[in-house]
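In this view, the complex is presented without one of its protein chains, the others remaining in place.
Going in written order, the chains are labelled A and B, and every chain counts its residues from 1.
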Amino acid sequence: MKKSLDEKKKTARTAYFFISPFFILYAVFGLFPMLFSFYLAFFKWNGLSDMTFVGMENFNFIFSDPIFYEAIKNTFIIGLLGTAPQIIVGILLAFALNSTLIRFRNVFRTMIFLPYVTSIVAVAIIFGVIFSNQEAGFINYILSYFGIDSINWNIQNWPVKITISIMVFWRWVGYNTIIFLAGMQSIPNALYEAAKIDGATVWQQIRLITIPMLKPTITFVVFTATIGALQLFTEPLVFLGRNLRQEGITMVAYLWKDAFVFNAFGTASAAAIVLFFIIIIITGINILLTNRIDQTKKAR
Amino acid sequence: MSKSENHKTKTTIQKAVVYLFLTVGSLLSLFPFYWMFTMATRTNREINSFPPPFTPGADLVGNFQKVLDNMDFFGSMANSLFVSTSITVGVLFLCSLAGYSFAKLEFKGKKFLFSVILITMMIPPQLGLIPQYYIMTQLQWINTFQAVIVPGLINAFGIFWMRQYIQDAVPDELIEAAKIDGCSTFRIYWNIVAPTVLPAFATLGIIVFMQAWNDFLWPLTVLREPSMHTLQVALRTLNDARQMDYGMIMSGTFWATVPLIVIFLMFNKLFIQSLSEGAVKS
């Protein structure tokens, strides 16, 4: 009995040791920037001036700014249009790439992963050309066949949101596919074989084997993709430029613009705090939901 | 007989659908990459025409020659390789250890500490630039590789990923058996956990390596001396103030991406190898 207690202590000590690098490194390099941002939210600072304490004024600024609400709205819309479909398509792609029926799997895998490594500069140029405002622009030209007038893709409200969503989807779907693919490796092939013998269709295989067995990976992807969507920044920046028009500005883009375009670090920090709480609430709901689904499944 | 034939045509149709799906997906994924290559083979003037050219031109060598004239391409590639490899090896090791601890070891405050790790992911990192830079100046790490490598080892995403994977992929019975055999916790990690989760290593390795390779904002801030530049930082010096030579820039960008594809294929091989090994074991 005593021995096992000692062993427990020993295991715990080893575990603390194993996880300590993260906490030590974070304490040195992550904690100070975080606390600094929190502190700044109550000050007025342009990066070069002296800091002046302003109390809650920065929060008043952002809560009375219509663009801040636009930014929240945009983040959710682009998240739903650009990120949510990735999860479904990612699973399907991973399933196809994992299937033993398919030849040239490595070729397909490499190609699907390419958007993740393609330079963002190239992506920006290409999306700019495809979604050009000109009548001769790629998409506008196609639309003209259907009698649709030219669209200003980087000015008009919905076109801006849709274009950014497409860009997000395109850049990240391959990435999530690769993660799902890894998750699928721990599903024994024998399960599929057995299902096939029982005459299960592909759809049934996905629904009854892949998805339940993939639960930890799905939780992981939903969690990280949600945070990724709520912190979306690069795509709006490269598509809209530093001016980040209100039609496509996201929450992180909003605080970035405040900080590095307007040199208003105080309001940027205030916005960062609000964003942080929004992320916590959304991921909290997320975890509750995934647990719920998990439990109902188990109950069944 | 007819039933099996029916089954056969059904699988053929299924196969066709899957191939179609993959082909369309692959082509859409490939297109901008292909275009990047096209631009790397064209003169600036050709690239700037509207609509732009869709086929490769004749300036592949000429553009790359310009890149070599304007930056130390291979020197900065060596720097990039060093930085990205260090970060990847470090992250794989530290995250799998931590992930293993959170997945399989019992200790007080486990849930709480894990939540702390997850919460660090929720803080938007963009505002940290100036304070982080300040820390680096205090450590006198400006113009050193550790300024990029050491913060790069903080990877909450990797810990979470490893925990999720290890939790399900490594059977508890296996660990118990090893414990009874008298293996230390680290031995169990090294001899049992690590080999079982090679697909997770391969995936995390790819992702971390790509991120480290393509990162430029932070390296740009702390690596100022040309001899310390990573590829992405050095590539930016190809930008002129107003007159961009896109042929040259895309050539540099394209050739800076090619090593990534090689790395991807290497990890992919590890991925596939790990599968066949795993199959033998089970």
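Operating definition for what follows: a residue touches a chain if its C-beta (ideal position, glycine included) is under 8 Å from a C-beta of that chain, and two chains touch if they have at least 3 such contacts.
Just so we're on the same page, contacts and distances are computed from a predicted model.
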Chain not displayed: protein name in its UniProt record ("Acyl-CoA dehydrogenase", "Heme lyase subunit CcmF", "Dihydroorotase" or "Sugar ABC transporter substrate-binding protein"): "Sugar ABC transporter substrate-binding protein"
Interface with the undisplayed chain - residues on chain A: 17, 21, 24-25, 28, 44, 46-49, 58, 61, 65, 67, 125, 128-129, 132-134, 136-137, 152, 155-156, 243, 245, 258, 260-264, 266-267
Interface with the unshown chain - residue positions in chain B: 44-45, 47-52, 129-130, 133-135, 137-140, 142-143, 150, 184, 186-187, 190, 220-221, 224-226, 236-237, 239-244
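Note that in this section only the chains that are shown with their structure count from here on.
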Gap in Å, rounded to a whole number, between the CA centres of chain B and chain A: 16
Chain B-touching residues of chain A, taken from the complex the two chains share: 8, 10-12, 14-16, 18-19, 21-23, 25-26, 28-30, 32-34, 36-37, 40, 47, 92-93, 96-97, 99, 101-102, 106-119, 121-123, 125-126, 129, 134, 136, 138, 170, 174-175, 178-179, 181-183, 185-186, 188-189, 202, 215-217, 219-220, 223-224, 227, 231, 233, 251-252, 255-256, 259, 265, 268-269, 272, 275-276, 279-280, 283
Chain B residues within the chain A interface of the complex: 11, 14-15, 18-19, 21-22, 25-33, 35-36, 39, 50-52, 94, 97-98, 100-102, 105-108, 110, 113, 116-124, 126-128, 130-132, 135, 150-151, 153-157, 159-161, 164-165, 167-169, 185-186, 199-200, 202-203, 206-207, 210, 214, 246, 249-250, 253-254, 256-257, 260-261, 264-265, 268, 271-272, 274-275, 278-279, 282
